[in-house]
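Next up is a structure, given as structure tokens.
Missing here: one protein chain of the complex. Every other protein chain is in place.
Chain IDs A and B follow the sequence of writing; residue 1 opens each chain.
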Amino acid sequence: MGLEEKLPSGVLLTSVEKVAGWARARSVWPATFGLACCAIELFQTGGPRHDLARFGMERASATPRQADLMIVAGRVSQKMAPVLRQIYDQMSEPKWVISMGVCASSGGMFNNYAIVQGVDHIVPVDIYLPGCPPRPEMLMDSILKLHDRIMNMKLGKNRDRQITELEEARLGLTPLRLAAPEEAQL
Amino acid sequence: MTQAQTPHAAAGASDAETTEGRVYTVSGEDWDEIVAAANEARDFESGERIVVNMGPQHPSTHGVLRLVLTLEGETVAEVRPAIGYLHTGIEKNMEYRTWTQGVTFCTRADYLAPLHNEAAYCLAVERLLGIEDKIPERAQIIRVLLLELNRITSHLGGIAPLGLELGATTMYTQGARLRERGLDLLELITGLRMNHAYIRPGGVVQDLPPGALEAVRAFLDTAPGLLQELRRLVDANPIFVGRNKGVAYLDLAACMALGVTGPMLRAAGLPWDLRKSQPYCGYETYEFDVPVTDSCDAYGRYEIRVAEIEQSMRIIGQCLDRLAARGSAGPDKDPVMIRDAKIGWPASLSLGPDGLGPSPEHIKHIMGQSMEALIHHFKLITEGFRVPAGQAYAAIEAPRGELGAHVVSDGGTRPYRVHLRDPSFNHLQSVAAMCEGGQVADLIPAVASIDPVMGGVDR
Partner (left out) sequence: MSGPDETSPDETGRDQTPKAGSEETHGAQAAQGPVPPPEPAEDDDAANLPARRGEERLSEPVVRTGMFGTFGSSDTSGYGRLQVRRPPPIGSPRPYGSYFDDVADALDTALAGGFGDAIERVVADRGELTFHVRRERLPEVAARLRDDPALRFELCTGVSGVHYPDDPGRELHAVYHLLSITHNRRLRLEVSAPDSDPHILSLVGVYPAVNWHERETWDFFGIIFDGHPALTRIEMPDDWKGHPQRKDYPLGGIPVEYRGAKIPAPDERRHYS
């Protein structure tokens, strides 16, 4: 990616990580990917009451090239799936995906031929947000959790190590044990 | 082409065929003649016509609508809308659910006006059942109240993005602010902000909660002021007017040919409103006007939508008066669901110490007092009611136009076929008629003035 990826681990990298995490989390620009009913709740979240602008996120970038976060809001049909993947590919790193609503997370109530049963069949998802549709407060909660993750994301070699650690932790999770909060990182 | 065959206005100008095509040599102030000649020659190889894809992911297309444009400079030569990016198979899914469960599916078609979808479907089912005149009066009043409230939120959900797409973000925040208050009311009454599944065949699922009437009155006190703030900002704004007046012209003949109803038809001068001409749910007993203009353009449609919001507030006031006059007589004297034990949804929910569940009176009744009630409860919840074979088409005046539900029954507990005739599906066909020959920038207010909801278009 950038210079920050090539720094050797050490004090310098840790400080850069903190600054980079803070900067990235403070102005995440969502890509407008509102599809269906959840898009209306996304639209209300940008309204004056639940104000997305307080997170610096009101500048929803229509061009995926400048977007950081893709909020897949709504049901993804078979026809829309390649478009979704293309938009995701056009986003530049670092990028995150929130699948908003049950239709994006798992196909929702539409268990049929026309809907992709979960957008994680197509793009890697960071946060799954259930709800039909989720309230704006729920969406903001998921965005705040994503901000936590972004703040704690490591760079370069530390990142590779972090990914490996998290992967192993996840593989060890049985369905009955919930992840402890300190494990809930990227 | 030799020089003798193609005269040029200015001396020294010439043209010649080369390997790259026709090359014009211009020496003097004859640029207009050149361009005119090139246009006349329809010189497509020179790259004057470009095909642009306003793809399904676009901030201004009101959802996942794809417009394939053929542009000549700024002029739209052809526009082809492509839909289907939100096709959900709602109609097919409804064939695998009971009649009551079908409400939860059809409500997600036109997701800005979910109660209207439910109402159209329920009216069709009630017509098949033959219980159209047995729906309780209170249920009809509540239906009208919610339908009009939904009309307000739906129109605002169209007007606010119109502002956003034109770059007027304050219009968006104003509209979202007022819409939020409407959604608060819907949440208070139905429990959800969207996709309510509240209107069911036979009536509505629950009565109004305590405090609902006061909350709606409070809304009616403040909402007109907020709407006026929006209007003061926008109505005479020269940029808004300039972008919307005269844009997306669709006159009455075109509306008739293209099957256009709703605000678009009323903007063409025809005062056709199903609430007045083929009333349902008791609309003939309410006093309201049908706003009409004859400007046939995007600005006229915007004016009509705002006027309809005001009329809806009027109707809501009348509903409140009627409900207040009826008092709160309780579900036995003033039911909200039909009293037919083989159709009316039995479970009345109430909030107990452990959460939402069947009300204790209902449980006592079915477990201790009446075997028939238990049987009805069991059969209605597991299997649903049976609808005699036949077909029915019920149409209502949704915010976008005529929303119809064509329901076919084969006598069973599940619909045989449900087709929702969505107004936006028809109206999107008219994009070509409205926009070809205009400018690219006029596409945005044109599509916004149709106010399509792609969930209804694609279903």
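Operating definition for what follows: a contact is a pair of C-beta atoms (placed from the backbone, for glycine too) under 8 Å apart; a residue touches a chain by one contact, two chains touch by 3 or more.
Bear in mind that the values here come from a model prediction, so they are computed numbers and not experimental data.
Taking the complete complex into account, B:L258 is the one of B:A120, B:L166 or B:L258 that touches the chain left out. The residue from B:K92, B:K245 or B:R314 that touches the chain not shown here is B:K92. The residue from B:L226, B:V241, B:L270 or B:V290 that touches the chain not shown here is B:L270. Interface note: of B:R22, B:R49, B:H365 or B:R386, the residue touching the hidden chain in the full complex is B:R386. Residues of chain B in contact with the chain left out of this view: 83-84, 87, 89, 91-93, 96-97, 127-128, 130, 132-133, 256-261, 270, 272, 277-280, 284, 340, 342-343, 382-384, 386, 388-393, 395, 402, 404, 406, 408, 410-414, 416-417, 419, 421, 425-426, 428-429, 458-459. Mapped onto chain A, contacts with the missing chain fall at residues 78-79, 107, 111-114, 117, 175.
Note that in this section only the chains that are shown with their structure count from here on.
Inter-chain spacing, taken between the CA centroids of chain A and chain B, is 30 Å.
Taken in their complex, chain A has these residues touching chain B: 31-37, 39-41, 43-44, 46-49, 60, 62, 64, 74-75, 77-80, 83, 87, 109-115, 132-133, 135. Within the complex, the chain B residues that touch chain A are 55-59, 63-64, 84-90, 92-93, 104-105, 108, 111-112, 157, 160-161, 172-173, 176-177, 179-180, 183, 193-195, 454-455, 458.
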